[in-house]
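In this view, the complex is presented without one of its protein chains, the others remaining in place.
We call the chains A, B and C, going by the order they appear; numbering starts again at 1 in every chain.
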Amino acid sequence: MPEILRVGVIGAGYWGPNLVRNLSEAPGADPVAVADLSPERLESIRKRFPAVRTTTDHTELFDDPKIDAVCIVTPVGTHRRLAEEAFRAGKHVFVEKPLAGKTADAEAIIRAAEAAGKTLMVGHTFVYNPAVVAVKEILDADGVGRVQYIDSQRVNLGLHQFDINVLWDLGPHDVSITLYWLGEEPEWIQATGACFVQSDIEDVVFLMIGFPSGALAHAHLSWLAPSKLRTMTVTGSKKMIVYDDVQAVEKVKVYDQGVDKLSGEELRRSYRAGDIHSPRIAVTEALQLEMRHFIDCVAKGKRPRSDGEAGLRVVRVLEAGMRSLRSGGARVAYHPEGVRA
Amino acid sequence: MPEILRVGVIGAGYWGPNLVRNLSEAPGADPVAVADLSPERLESIRKRFPAVRTTTDHTELFDDPKIDAVCIVTPVGTHRRLAEEAFRAGKHVFVEKPLAGKTADAEAIIRAAEAAGKTLMVGHTFVYNPAVVAVKEILDADGVGRVQYIDSQRVNLGLHQFDINVLWDLGPHDVSITLYWLGEEPEWIQATGACFVQSDIEDVVFLMIGFPSGALAHAHLSWLAPSKLRTMTVTGSKKMIVYDDVQAVEKVKVYDQGVDKLSGEELRRSYRAGDIHSPRIAVTEALQLEMRHFIDCVAKGKRPRSDGEAGLRVVRVLEAGMRSLRSGGARVAYHPEGVRA
Amino acid sequence: MPEILRVGVIGAGYWGPNLVRNLSEAPGADPVAVADLSPERLESIRKRFPAVRTTTDHTELFDDPKIDAVCIVTPVGTHRRLAEEAFRAGKHVFVEKPLAGKTADAEAIIRAAEAAGKTLMVGHTFVYNPAVVAVKEILDADGVGRVQYIDSQRVNLGLHQFDINVLWDLGPHDVSITLYWLGEEPEWIQATGACFVQSDIEDVVFLMIGFPSGALAHAHLSWLAPSKLRTMTVTGSKKMIVYDDVQAVEKVKVYDQGVDKLSGEELRRSYRAGDIHSPRIAVTEALQLEMRHFIDCVAKGKRPRSDGEAGLRVVRVLEAGMRSLRSGGARVAYHPEGVRA
Partner (left out) sequence: MPEILRVGVIGAGYWGPNLVRNLSEAPGADPVAVADLSPERLESIRKRFPAVRTTTDHTELFDDPKIDAVCIVTPVGTHRRLAEEAFRAGKHVFVEKPLAGKTADAEAIIRAAEAAGKTLMVGHTFVYNPAVVAVKEILDADGVGRVQYIDSQRVNLGLHQFDINVLWDLGPHDVSITLYWLGEEPEWIQATGACFVQSDIEDVVFLMIGFPSGALAHAHLSWLAPSKLRTMTVTGSKKMIVYDDVQAVEKVKVYDQGVDKLSGEELRRSYRAGDIHSPRIAVTEALQLEMRHFIDCVAKGKRPRSDGEAGLRVVRVLEAGMRSLRSGGARVAYHPEGVRA
């Protein structure tokens, strides 16, 4: 195991340079090479990171024995092929979210990782976000009682994608966070949406996920909203949590209030108001924490928090969401065959 | 037509006294009598309104020829019987929302009003709310372009009802406002929910309504949320509106921003930021405006904004929402038989 | 001591009816009579409170042996004369804030109370406000360390007075709250202001108060501001508190942050961020709590929290503030002669 992980990055579009920057800032790693089909993008990389080698031929990275790991930051349709090649070349692999566009591809990537005996990590950055982790710790310490439902607003007037709809663009965040928090697999998925700006690309989707425990998750995903909202509300049987990622301070608030019990004449007193507590949240960039986790998992052979299975579960939910969207919002099973693993 | 409308109120529970107060403040009307089965409630009415006659027998109000109109502020299951009696006695009738618990009952009340030739008005107070009316005026003046979707958050840790679920409790507000704004009848309804506190009463419901124009309305209705939210966002093809009823000022904001057009290389510039304008909203209480509208409609024989048909449409949506809830969130037609009127 | 305190109220202008209502709701008291020079105002009182006797001759209240206490809710210039008469007639006396327009008058009222052996309470309602009391309890429990400074914003586009300036109109709130919290007498006062709308009535005043402990209080008082602000920030050596009376929830927030210690190379780390805690605040109306306190103090012969001395201290600060205003904002001593009591 090398002391410094030498990393190659494939894809220098919008997100790739952020990985290069964070790898260069993280102790224990060095971004040594970047591959992209666009010479302009590579030129821009060289300007900012003079020490990084660039190439339009990504196979150079696989062939270079001095490269220990690769980050695949390319369109989702290429993930399977690139990841399989990388594992065959004996590299550890970080794949940007979503892991794949189809369950079958995600499963193939997992098999390739197992065959190679190398680390596979998926870029669900939010599960490394200090506020998301703080909520997870509260939930694990039974801080809110039984989780009843999670409501999420992830909307703004934003970047419209041409190749994927808002479910695949914004949905991975809510799904990965929700599965991380709840620690259980979904039972059913329901999604309704509409295409207002482009004729075949949903720009608004309402996603709902049912869980065996009875918990419900709902997300409003939209590229068509006047203000940026990034709010997730967790309602528990004893307390409630609001996680608002747009806030600079008080990103997480715990409301010590709930419904005590209902009795006939005291309807209006049936709920309990209480204190509100906002724990301090570290301001470290989530992507930096994610890169450090990847480096650490490779170094120690640990399973990443967002491993291949976590990535596969997100793909399954999104795929089920697409089936629901295409059938007018019908409720569909998380396991299409009704078979549990 | 009497100069002063003499009104009897049936039902002195939570909402009834508010009607009595507003009738006593409105020019052109006098609350002359209140009926309720509870002597304690009547005692409380007498204390606050010494000039108002009280009785435990509501038929006294129907028999009194000096009473011109009655307000029915009783549990929804009694609306049809009381309204039919009132119309038979020749009274004008104001019925609290929802008009009825079943389409058939709502239709019967409308028929009774037509047979009596008297005014029927339903207490959808929000369509008299100055902020809601201001939004309607902006929409009618083509202020936002084509309405694409309306998203509503109507949640708080609130009063749990024993006899009706959150769809019937909070849903009438969103449905009546949405139908008023859009001026078209729905095509389909979808509702998903859950019962967390009481075993058979949904305390959380996500309601979706599809319209022939392609517009979509979505409402998050909940008795289980840490903060009170009363926000409706209207996304139009040119501008957007946020109506936030919780705000003391800036209840309505018009965002001069939207998506211009999409072109390949300019994805991140595809939307247009703009000014934000917040029109002054009068602070008059909506219930006072509603009572004055009732008085005015009776005096001039005008059709109320929230007439029987408007009340019936709301009942149809809620009834369809219940069918959807009971069938696991399936999309159901607004007209069950698929027949348009 | 009567079981029920029979109270007469002198003055039925803007504030008087609120006292009558709260007295009628408070256990242990009955508002039995109201005096005012205006028959219209008395008519309005009779409508709302049929059981209350009204008169244009306030001496009737003094002469009535069945009246135990009077509330003086009249222009400040009349307080001394009315209070002295009331004490001579053997009544307990509640005087609206400010106690008087001059120190000499305030002192005379205190002497009259002492001579009569009756209770004197001043209507500094805010020191009965549950949020203000919650802050006091935190300070008394050494919750923030040594108080360094208190900054207050008490502004809005509001009711302009003709007879008093904004210092006398809004200042009593900040001064009474600050003295209650700090529990020490001021050392010096400084006030700067301006008259923009009326030529001789300051509509904007910046008030500063220095204390022997080194604590500083600053208040921005204005009738000319676009939004209503009611915020007081207490900076302590260990923690900080924000009390925002405009908020419906989270009126009080305790910030567990401060400056640890300064060392050369770690300037940017010199302060400590921490959790934020918002204690639940009861929603009881402050005026109701104030009335109950008055009733309780009379019944048990207790000294009110806002007794004559407390009222006198506020008058002293305001009087000193006027001297400062009139001398171009010069710093003036709290005790004009430089003599401490």
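In this text, contacts are C-beta pairs under 8 Å (C-beta built on N, C-alpha and C of every residue); 3 or more make two chains touch, one makes a residue touch a chain.
None of these values were measured; they are calculated from a predicted model.
**Student:** From the list C:Phe126, C:Tyr255 or C:Phe294, pick the residue that touches the absent chain.
**Tutor:** The single option touching the absent chain is C:Tyr255.
**Student:** Among A:Ile4, A:Val249 or A:Val283, single out the residue that touches the unshown chain.
**Tutor:** Of the candidates A:Ile4, A:Val249 or A:Val283, A:Val249 is in touch with the missing chain.
**Student:** Just one of B:Thr56, B:Ser213 or B:Ser278 touches the chain that is missing; which is it?
**Tutor:** B:Ser278
**Student:** Taking the entire complex into account, which one of C:Leu42, C:Val204 or C:Leu289 touches the absent chain?
**Tutor:** Going through C:Leu42, C:Val204 or C:Leu289 one by one, C:Val204 is the residue touching the chain not shown.
**Student:** Spell out, residue by residue, where the missing chain touches chain A.
**Tutor:** Answer for chain A: residues 50, 227-228, 248-249 touch the chain left out.
**Student:** In the whole complex, what residues of chain B lie against the chain that is missing from view?
**Tutor:** Where chain B meets the chain not shown: residues 249-250, 256, 273-280.
**Student:** Suppose we count only contacts with the excluded chain; which residues of chain C make the list?
**Tutor:** 148-149, 151, 157-162, 190, 192, 194, 196-198, 204, 206, 208, 214, 216, 218, 220, 222-227, 233, 235, 237, 240, 242, 253, 255, 257-259, 262, 264, 267-268, 270-271, 273, 328-331
In this section, only the chains that are shown with their structure count from here on.
**Student:** Greatest Cα-centroid separation from chain C: which chain?
**Tutor:** A
**Student:** Can you check how far apart chain B and chain C are, centre to centre, with Cα atoms defining each centre and the answer in Å?
**Tutor:** Inter-chain centre distance comes to 43 Å.
**Student:** Centroid from C-alpha atoms only, then distance chain A to chain B, rounded to Å. What do you get?
**Tutor:** Centre-to-centre distance between chain A and chain B: 40 Å.
**Student:** Which residues of chain C are in contact with two or more other chains?
**Tutor:** 249
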